[in-house]
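Sending over a structure as structure tokens; questions will come in a sec.
Left out: one protein chain. Kept in place: all the others.
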Amino acid sequence: MTTNLLRWIPLLPLAAAVLNVFFGGRWGKRFAGILASAAVFGSFLIALRVFMLLSPDAVLRDTLYTWIESEPFKAQVSFQADALTAVMLLVITGIGFLIHLYSTGYMAHDEGEARFFAYLNLFVFFMSVLVLADNLLLFFVGWEGVGLCSFLLIGFWYEDPANTTAGNKAFIVNRIGDFAFLLGMLLLFWEMNRLGVPSLDFAALKDAAARIAPDTAVLITLLFFIGATGKSAQIPLYVWLPDAMAGPTPVSALIHAATMVTAGVYLTARLNFLFVLAPYTLSLIAIIGAATALFAGTIAVAQNDIKRVLAYSTVSQLGYMFLAAGVGAFSAAVFHLFTHAFFKACLFLGAGSVIHAMGGEQDMRKMGGLRRRLPATYWTYLIAGLALAGIPPTAGFFSKDRILLEAYASPHGSLALWLVGWITAGLTAFYMFRQLFLVFHGTSRAPESVQAHVHESPAAMTIPLIVLALGSIAAGWLALPSRDVWDPWLQAVLGRSNPAEHGEAVNETLLVALTVGIALVGIAAAYFLYGRERRVREDGPLWGTLAQKYYIDELYDFLFVRPFTAAANWLARAFDPGIIDGAVNGVAGLVRGISASGRRLQSGNVQHYLFAFLIGTILIFVYWLRR
Amino acid sequence: MPGLSLLVFLPAVGAAALLLIPRGAMRALFSLAFGFSLAVFLVSLWIFARFDPNAAGMQAVERAAWIPAYGIEYIVGVDGLSLFLVLLTALIVPIAILASWTVHDKVKEYLFFMLVLETGMLGTLVALDLFLFYVFWEVMLVPMYFLIGVWGGQRRLYAAVKFVVYTMTGSLLMLVAIIFLATRNYQVTQTLTFGFQQLANLRLPFHEQMWLFLAFALSFAIKVPLFPLHTWLPDAHVEAPTAGSVILAAILLKMGTYGFIRFAIPLFPEAALAAAPYVTALAVVGIVYGAMVAMMQDDIKKLVAYSSVSHLGFVMLGLFAFNLQGAQGAVYQMLNHGLSTGALFLIVGMIYDRRHTRMIADFGGLWKQVPLLSAVFLIVTFSSIGLPGLNGFVGEFLILLGAFQAHPGWTVLATSGVVLGAIYMLWMFRRVVYGPLVRPENRLMADLSPREIAMLAPLVALIVFMGVYPRPFLSRIQGSARVALERVEAQSMAAPLVRVESAGERTDRGR
Partner (left out) sequence: MQAPIEYYLVLSAVLFAIGVAGVVIRRDVIVILMSIELMLNAVNLTFIAFSRFMGSVEGQVIVFFVMTVAAAEAVVGLAIVISVFRFRQTLDPRDMQLLKW
């Protein structure tokens, strides 16, 4: 089916962004926010319409024009929407709209509001291009474009060097992933060319995938996965995401929790037909995913910055998604992506509301007792927190439970993977409720001056919170065991994953009970340690290591950054001017040296020249006469 | 209607007309020079309009006897390879003249050299007789020498002499090669000609090809500049006035890469094929090396100069992949580099005009003070980084795509340039534009004037347009790129030439 509806989903926010760039300063910041929100809402309505038009196995197409053509290579600017795209589009535009709305309140006092909304709209544009792209190259446009917006928004308050450094770090670390992604595309294209299908269109790839040489498939998928670890903050390239929290909080909610960071998961889901050809890659993805989930979860326990806890939690949850993808349960991965978008966006926006109320304070040690002062924020935060912890009947319960089930029971799964995921589930509940108790319960530890100004946020901010909190509960009901509409919807795109085929009888109820059990244990532990007063001394070498994030930043600095800059420095300060230019100037110097002796003959005195001339003439005469 | 001759000699006429104007009348001088360069641009657009996008061969060819005794002719023509470089030249020169508004010293001579330089550049791009090409090639050198040496910075004489001597060394060897080639052609065919298309049909034994190729390649490689022949570039850039840097980066460097694809590769296909692994290696080293050295510069202009070494490495990588993607990408990347680096030098010049320093450490927080300039800076920075959606990506991707087929090992290394490019550009951008506005001097900076907007707007518009819709460019480049590669592709396919394979390289190039 072709339609020209699809193009408007990215184009509306793009148009709004362009208008805000050129006229944002002129028509006042109030209008900038309204325009931006309206554009995203328009996209949301179109996305809904697209969703209505689709059936699980239908694909909508909208081709604009041929972008790059170089025989035999050809890439079009062409959009496609299938069941997976529709889910992503609804998340991006729906949650995107709520966050735009929230931002009109959150950013109301900021002078750069028009710029902020232009960036945010640009982000929605690139993100929808990413999910709508019908070929890998256009996908890459969105992929890098969201990276650009992330860079711009992290460094939005550019006057603080910490923010802009974080922005650079995000972009550069992402570029390392993109480097692998690019190589993956190159390799894939020539492999496809070898097969006689010179194309990077997803449809063509899907048809030809089975004929790709197995070794090449492993290499290609590995490269794409490295790309995904950059964008989706997995080991070893996760380091940028916690720093990215330097950006305004709505940005953290939209880009660094709900949408952009899930692009890597979307990539693996979109290319699932390739990944299933490469069992090595899949098991690596599962291991990395599980390791990241646990690793980031432990760090989250020891953070004191309200947003950093959530950031590491995001890394950890993304690890879950990759764990699911790695065991071949792409549908479960996307499901967790979907529910996570609701509750994590809600948590971030709630955190933003808290920060807003506390006058910019982000340290949880200076909070406490906010429950009564910020009731709407508290309740939505609690609901989303329960969802993150995986307590039924919230959305997080259904999606996380499903991942753990697949990690154990799928053909690629194993007990070890499940165990890591299970422990992480406990950690998740613990750090989440540690945060909740520290921020909202107990007595306030803030100075008087701050306490006096604590106030609930305006309606533009609380309404999105409430909607997202409702979503954090209801989103999971799409996959009720009794009436599952999720899997059938995505089956045509992602393939069937059926744990029952594992052979041995899996006691599903036991697994569910274990998962919920450890989550409850985590919550109980958090209550015991932090419920009223902090009852644990947060120190010791273990705590210090966790609080310092295992010193990974320092390790990278020591292993990569320093040697590299030292080498660059040597090249720039010693090698280039000394040896290369030295050789050039050396040749010049040699010529000059030889000439220097010759030039003494040139006295400049015309009589010397004439005398030399005379001698010469005489010599010639003598020679000529004696011959 | 002799369009190309009009194009080439109109700036020279303008230069002559300048001589008639008294040197005090600055406004008249500028207006005249700007008017002529604008007229040249219009002529170039007219040529573009008449260009047949589907034809691969030379178009708008003009021929006249010049020095019949030696078979030297005046032959000019454009094809897809030169068309856009001609347009770029015709676009950049008016912008460079606008950028020279701040020159107050010896304005008449300055503008005179500017227009003579334009004639030289356009002539080089359209010349199809090797001798004519050589003449124009040298004509470019003289005005640039004066532009750097008279209107340059502190060490201008050093830079100007280095520039001229370095370039001359190469081009003299090329002259020898040209004469040798014509002589050999005379021995074989009994016709004395310097015409490129006749000489391209000559088949020389491999060892002769190799020497001739080396002579041509040295001349072009210095101009590119290919690592390790690049050290004249940072000096020349740093010392040149803004307009000089812009022209140097945007156009003069392209003459080297253009020379390779136009002359060196089609004339000596076997030699080019044999040299490819080495050239590729140097190109890749240049990509990484240029980026790493750029990273550590304190002077913005020097940083941009080294970034050129890195970017031009990509172009060379594409050219010596000897496939359509590589060649198309390389030609496209020449245009991209012209636009984005040209714009970068303009911006650096604007900053310098305001603050009289180019040291990164003297800035910070410019966004607060000059948001418009900073926004343009941002776009240009990302164009240089190769962000998809802007022009740089299209060229870079095609180059990598082509190079990957030919030299996968080197291409992996080259692709790391994508990361390095982001590092050095963003480090610089962060230190100049972001951060707090601490220095009181910077609080006096004014944002872009209408003149400066007029200079940057066409470049930014093209940067976006070429990223979003490259097809009109690529389709015109395609046919001519095929022709240029015809012989070398035939070589690589037919003759199982003994080639020295460098490490990590596969032999199955090109189908």
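First chain written, first letter: the chains are A and B, and each begins at residue 1.
The rule is short, and it goes like this: a residue touches a chain if its C-beta (ideal position, glycine included) is under 8 Å from a C-beta of that chain, and two chains touch if they have at least 3 such contacts.
Model, not experiment: these values are computed from the prediction.
**Student:** Where does the absent chain make contact, in terms of the chains shown?
**Tutor:** Output: missing chain touches A.
**Student:** In the complete assembly, which of A:Gly196, A:Gly360, A:Pro541 or A:Gly604 touches the absent chain?
**Tutor:** With A:Gly196, A:Gly360, A:Pro541 or A:Gly604 as choices, the missing chain is touched by A:Gly604.
**Student:** Please identify which residue in A:Ala213, A:Ala416 or A:Leu614 touches the non-displayed chain.
**Tutor:** Final answer for the missing-chain contact: A:Leu614.
**Student:** Could you please point out the chain A residues that touch the chain left off the display?
**Tutor:** Residues touching the hidden chain, for chain A, are 599, 602-607, 610-611, 614.
Here is the rule we use: only the chains that are shown with their structure count from here on.
**Student:** In whole angstrom, how far does the Cα centroid of chain A sit from the Cα centroid of chain B?
**Tutor:** 37
**Student:** Could you list, by residue number, the parts of chain B that touch chain A in their complex?
**Tutor:** Residues in contact with chain A: 162, 165-166, 228, 230-232, 289, 292-293, 295-297, 324-325, 328-329, 365, 367-368, 375, 382, 387-389, 393-394, 397-398, 400-401, 404-405, 411-412, 415-416, 418-419, 422-423, 426-427, 430, 433-437, 468-471, 474-475, 478.
**Student:** In the complex, go through chain A and note every residue touching chain B.
**Tutor:** Counting only chain A, the residues touching chain B are 21, 65-71, 73, 137, 140-141, 143-145, 148, 151, 155, 158-161, 164-165, 167-168, 171-172, 175-176, 178-179, 182-183, 186-187, 189-190, 565, 567-569, 571-573, 576, 580-581, 583-584, 588.
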